[in-house]
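Incomplete set of chains, arranged as in the complex.
Lettered A and B in written order, each chain numbered from 1.
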Amino acid sequence: MFQSAGIVARFDKKESLKLAKELVDHLYKKGVEVFVEETLPSELHKHAKAIPLNQMKTDFVITIGGDGTILRTCLALPKPEPPILAINMSVRGFLTEAEPKQALEAVEKCLQGKYIIEKCMKLSAATKETKFPDALNEVVTIAEEPTKLLYMRIMKDKEHIVNCQADGLMVSTQTGSTGYSLSAGGPVLDPQVNSFVLTPLCPLTPFHPIVFPAKTKLTIEIEKPKRILVIIDGHYRQLVSSEPLEITVTKSRNATSFIRMQENFYHRLRSRLLFKGNG
Amino acid sequence: MFQSAGIVARFDKKESLKLAKELVDHLYKKGVEVFVEETLPSELHKHAKAIPLNQMKTDFVITIGGDGTILRTCLALPKPEPPILAINMSVRGFLTEAEPKQALEAVEKCLQGKYIIEKCMKLSAATKETKFPDALNEVVTIAEEPTKLLYMRIMKDKEHIVNCQADGLMVSTQTGSTGYSLSAGGPVLDPQVNSFVLTPLCPLTPFHPIVFPAKTKLTIEIEKPKRILVIIDGHYRQLVSSEPLEITVTKSRNATSFIRMQENFYHRLRSRLLFKGNG
């Protein structure tokens, strides 16, 4: 039974803050201890404690926003991550579970235990010196200056498998396979496939996405340039210039758990494939 | 220890028949019982018995040809299939192990037990009434008349996952992922990924390759037209008009075993990616 809840919300949208307040009040009435991200405005603090995301060790977390809000929440939450109920308040909400008008009902179901958990693999990326935060969607290795070519050697465990000249390389989870990786020409990975996929960005040399078993230790050795950018889930960005310049990617021991009313990966995939944006 | 060998060879190439004869003689001298495919010319029958492919229950089988020769051999061999040592006598020999001049040495290593076995998953395709031969590379569902659109519904186990209008759909193994599926825009599957991939042929509606766990029972329901063609590994072709018109694809209990001197999937992949054909 959930006895504490964390609330994260976009603060650039009125409706988002309004819904956050409603949920705080509702949970408070139900006797649930509520925490809100400290950056949220003070009118939300009446029935909730304000804490930073990385201290939100609650029984579950509600995100109000789109995929961006979910991704930055996962990056920051303490490990193991509390499960996430994602309310959609965005144009791009492929990972979200419920629309705003269904929010109260979904929260109610959470409190009643009427839900399932979708556990999503994460990726762990590191250099010899630095470990990056785990990725729910993807790890991108790219030049600091957009469109500059990277010269790379790719190793699977200890085996050199292929070289690649491209704008960048992306390693994507099953969850991420319907996101940026799809835009770059990668395949969809069914959530039950125990794999991740390596997708190139604008390869100069013929190169195709490669699907690896999740147990693989993938190493990307960058021969040129001397400094590159690692981007995790589109939010965490880190310049890297270690020597030798190489990034390893493995399956993380951590996972992200989504609260779902039912399995709906393919429902979400269909909406992604037919996504019109504001077009 | 290999005490019997089967030999399959392209019979449209002199060099192929010459090499077949050399290998028959060599194996015979070594005391190995040799069988040759009955369609091979009679000068090969001196030290070998001629039998049809589907009775070749030998300790191992040597194919002399290219990928086409391997695929038709796998389709016909009795199950469980004897392991295959594939000698390349073709422009397209991505699956082969040794070049003709290395053939004797490779056979010698086989007899000495100095080899490893690469076990390759196969796919089992069927209608309600008919089971097709297992596929080493891929199962293609396509219109009988080239370029006619198929209207399809795709089911994962019992779940309807997506509809698709396309020239056809291909389900490909890891082995097949570097073959026809790659030409159609599919990803490469590492041999250790326990998966298969669904790749569309010229989809009218936005559709991306999807990678499924090997345990999936994939069902392709064809709404239109009333009759379609199922093609296994490019060689076995069967018109299907059952009602309802649906094809199921699952992982087969059978596998194909290749005799390799060392693991070389990525070596073969690189030669595929840079393949120039006769261009």
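Keep this in mind: contacts are C-beta pairs under 8 Å (C-beta built on N, C-alpha and C of every residue); 3 or more make two chains touch, one makes a residue touch a chain.
This is a predicted model, so every value here is computed, not measured.
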Copy count for the complete homomeric assembly [2 present here]: 4
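Keep in mind that, in the parts below, only the chains that are shown with their structure count from here on.
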Approximate Å spacing (C-alpha centroids) for the pair chain A, chain B: 38
Of chain A, residues touching chain B in the complex: 156, 159-162, 182, 186-190, 192-195, 197, 206-213, 216, 263, 266, 269-270, 273-274
